[in-house]
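Complex shown without one protein chain; remaining protein chains in place.
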Amino acid sequence: MFANLDQIFVLLKQWAVGWLPASWQAAAGVLLCVVAIICVFPGLFAITVLLERKGLGRMQNRYGPNRVGIFGILQPVADGIKSLTKEDLVPLSADAVVHFIAPVFLVVVVFMGYAVLPMGRNMTLVHLDAALLFYFAIGASTELSVFMAGWSSRNKYSLLGAMRAVAQMISYEVPLLMSSVAVVMITGSLSLDKIVAAQNQYTWGLPHWYIFTPWGFAGFAMFAIAATAETNRSPFDLPEGESELVAGYFTEYSGFKFAEFFLGEYVGMLSISGLGTTLFLGGWSSPLAVLGWVPSWFWFFAKIMLSMCVYIWMRGTLPRLRQDQLMNFAWKFVLPLTLLNLFVTALWRFMGDGWERWLVCSAILVLAYVVMGRTGMHRDHLGARRYRYAD
Amino acid sequence: MGFVFYVIVALTLAGALAAVLLKNTVHCALALTVAFAGLALQFLELDAQFAGFAQILVYVGAVAILVVFAILLTRGSETPKDGVFSRTWLAGLAIAAAVFAVLGWAVLGSAQALPGPGGARTAPPTVTVLQIGNALMSRYVLPLEIVALLLTAALIGAVMVAMHEKAGTQ
Amino acid sequence: MTESELMDATKPEGWNRPPAVKLDGEGEVLEISMGPHHPSTHGVFRMDLKLDGERVIGLKPEFGYLHRNHEKIAEGISYLACMPYTDRLDYICSLTNNWAYALAVEKLAGLAVPERAEYLRVILGELTRVQNHLGAIGFLIQDMGASGTPLMYAFREREKILDRFEELTGSRMMCNYMRFGGCRVDATPAWLDGVRNVVAGLPAFVDEFEALLRTNEILMARTQGTGILRPELAINAGVTGPMLRASGVNYDIRKVDHYGIYDRFKFRVPLGDHWDVYDRFMVRLLEARESIKILEQALKDIPGGPVMDPKAKIRGFRPKAGEAYGRIEAPKGELGFYLISDGGPNPYRYRVRPPSLINLTVLEDMALGQNVADVVLILGSVDIVLGEVDR
Amino acid sequence: MLGEGILKGLAETARNFVGSYFSAERLTTVQYPEQRIAPIEATRDFPFLVYDGADWEAGLRCVACQICEKECPPKCIYIEKSTGKKPDALGKPQFYPARFDIDISVCMSCQICVEVCPFEAIKMDTEFELSTTDRFGGLLYDRKELAKSNEHYHKIHPTEAAAVDAHLAGEKAKADAKTKAAAAAATAKAAASAAPPAGGGA
Partner (left out) sequence: MTPLTAYLLVAALLFAIGLAGALTRRNAILVLIGIEMMLNAANLNLIAFWRYGPHPEALTGMMFAIFSIAVAAAEAAVGLGLVISIHRHAHTTDVDLMNRMKG
């Protein structure tokens, strides 16, 4: 029963495909999966947007949307209809073709990343041996779309936003890759299926997720920072820079094209959360061995929605950084730490089992973090201040 | 050797031609990206997964962006007024045509001598990333190290060349 | 010592504003027009920015989009009818505007203010200061991209203060409460109890606000060392208010002029030592704390009695010919009204010294050499209200 | 330590997030059309003209003295004095406004007209839902639209209205006393003037 529930989507697909002639089955299966992905993740996007607006509202002591439907659950529908019916403006001097291609390209590229994510037991669309490489190759292409959008709008704000976005995404791609390499070093494979399988083991009922190791924790933290920057989310949302660049690279987009950018951003967030989940949080494996009966896809989606909540929480709290600080943070703090983390990972690998490696690895990482944080703050003369008073 | 091949080839060549012929520099760079992506697809079609993904990662993700950045930094996106092509464009074109003629003649002429049993494709070799990694670390370790050195040197060199000379300009 | 030597010796740095950044000719200068339709120019305010990359090398503020001819209108209407117009100067703090104008007219006409009215003025003025400072901090952090969370918290408290204003004066923002020789209506004991309740809740709120912001690393990184205003320049440019005190100059008109009954209260003046945006932000926060202290004292000691000078006339008010300048420490700085009377029912000449406008004049000096993202921050730290800048 | 302040901030927003579900102090939003803030007595929005009795035209307290028109800061009041006079509440013949228009779209709710009115004739309303589809005419109120009964005034500003009524009653009593005295004097005088001849006649 539970096994069937776990495999329900796989079985459904087989059942649906079974009606077709044998030669079509493989292609139809893939097509079905693609359609499923294209339906599910925009649905999650709608839920996330609603969750974000409600969550931000509550953090700011407001209700958030609560007028459309009960508790406002139809708000995304209303938003969608609104953006579809809005006029699609293209600035007179814009490069119309590139202006049109940019959002389409973004959405296409972002969806391609899902091809390799294992969303449950036996629920990977394409079993690639170099899945991680594929993911990063695809992820790197989103920058181009951002650039196209910013450049083709012929707006100075857009161009500034696009330049910022591209510089930021290139900078943070390096730590993103580097922190993932640690996982590859331990697993010995670029295949995401194998990475999940390696984490789907239990000792005393507790999972072998990589986040529960010193290097994995550090790697996850770095990955999370880099992923936030990659998706242009607060506190790294300066390409959009609401308060200075108005909306950055998509200032000149309206109506459906704007919705596409919005969709691309959120689907990208979901996708990179999925990657982080797969790499560090055990993918679809359950957090406790006794919960193994719960369907694996439930855990995957629960984990990515949880990380979306963290995104929202951060957005509700943190102001944004400045461009140079962002770059300094990437190159002077995150990148050295990820490199150190690679070293620590190697140490972990070769120190063998035992408590010593826990101690040594944690000590190195904590020490490095504290020292680098202190020197960084000290270098920029940052810190809480005391104030004098005159009577 | 089917439909897919022709589509990919058309995409690649169209991208390449556009990259060479278009007036607007940024359009050229974007067309170049298309050509690179087409090449990556050809690599995938040739069962060279790793090389294909590396191609996308390096060319689409990095080199194209670099080119675009360079264009913007040099204000090259403004179309020049006095002609797009070099004064010696005719000679250039002639040379290129000649080179293509020679290469094509050579390829067609040596078709019989080329490997491949009767032109049919052999069974796709199963190349895992593990094999590539092992090869890189054993047989190709020296080239790997040299490439690493080269990349480091190029990194430093590029930074040095493009760096703002702050002290000097005042 | 010759005169020129004396000049050199006493000439403070920043006297004649050396260009902080020289255009080195090799970078491309990007000129962007920020505003008047821009989310963080706090109204219809425009800046012509010259950027080298993202560094500001020139900034030309353009005001006047909200010019309403206030001073000329005032010459055509009676003294009393000017009062509601002063509400609209700095529409966040209408009560302090009322106070400054009433003070000027009282000087002109030689009216005395009953003690209870003085206390009421202090209470209302300090409540205004608290809500203005909290709102200003909220807007400042909003400009930094914190999704408005601190702003919402500030507005939540401001709401309580505005409710008290409405109970007493009949209006939330356009209070039009003070009159020449007192206040329009008397406060009931119930109102005073309500204010006591609000004031009792304020310290806890300020603590919460500080916990959210004061040690936030991103905020420190953004604001510390940004937008430095040297004290010499601040004095020379006529900057007043929290901006001046954040530049380390001890100048508070409540202490200097002893207007009203401020001599009776114990409070301190916080001063900044680093002269940057963080200091301006903290000085406002600390000033809000001091204001709460004043409020507590005033609410304890408020006496009974009338609230209007019996000699004051509502209809047919004609002060004798003469001139007067009344100024107070408004939340944004020195707010002064200069009046000339020719004995008629209208002011012969009416002139406002608006703190926002004069504090804004140093914007370029603070912004030169900074990042474009910092410009909005620096503008936010000046705390302008366009109604007052353009009048 | 780097990150400490960020964590503190995150804790703060989390507390507010949870708090907004439990504490009414935090979640202060009023769901406007369904919920309303309890009316505050001192609230003022736009002026109206008070009338006594049942007939608005006869009962208007306004005597078209035009002080408010003169004092109004944005000059949104327009008054035309009547040619004839009619008796007011005190029985004294007074002018009345043949036309009394207020352009609500210009009015800035400053209450100066109320303060300067010597006849307690113009007061501030609390009605604020005044949206109209007619941009110009819809917000230009004439005296019929402006006239509201004294009961309405009592309903929206009870304390103030009671004071005004007491004041007016005092004036009326004074005036009545005065007229009575005058009448008495007149009758006395009449009696006196009538008496001597009568007396003389007697």
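Just a few scattered comments:
For reference, chains read A, B, C and D in written order, and residue numbers begin at 1 within each chain.
Simple rule for what comes next: a contact is a pair of C-beta atoms (placed from the backbone, for glycine too) under 8 Å apart; a residue touches a chain by one contact, two chains touch by 3 or more.
Owing to the predicted nature of the structure, the values given are computational and were not obtained by experimental measurement.
For the omitted chain, the shown partners it touches in the full complex are B. Summarising the interface, chain B meets the missing chain with residues 1, 5, 9, 12-13, 16-17, 19-20, 25, 28-29, 32, 35-36, 39, 42-43, 46-48, 50-51, 54-55, 58-59, 62-63, 66-67, 69-71, 73-74, 76, 80, 83-89, 91-93, 95-97, 99-100, 103-104, 107-108, 111, 114-116, 118-122, 125, 127, 131-132, 135-136, 140, 143-144, 147, 150-151, 153-155, 157-159, 161-162.
Convention: only the chains that are shown with their structure count from here on.
Looking at contact counts per chain pair, the maximum sits at A-C.
For this pair, chain B with chain C, the centres built from the Cα atoms lie 61 Å apart. Chain A and chain B, compared by their mean Cα positions, are separated by 30 Å.
Residues of chain C in contact with at least two other chains: 149, 153, 156, 212, 214-220. The multi-chain contact residues of chain B, meaning those touching 2 or more other chains, do not exist; every residue touches at most one other chain. Residue ranges on chain B touching chain A, taken from their complex, read 24, 26-27, 30, 33, 49-50, 53-54, 56-57, 60-62, 64-65, 68-69, 72, 77, 128-130.
Residues of chain A touching chain D in their complex: 55, 58-63, 313-314, 316-318, 369-370, 372-374, 376-377. By the touch criterion stated above, chain C contacts chain D in their complex at residues 77-78, 80-85, 87-88, 149, 153, 156, 159, 163, 166-171, 174, 176, 184-185, 208, 211-220, 314-315.
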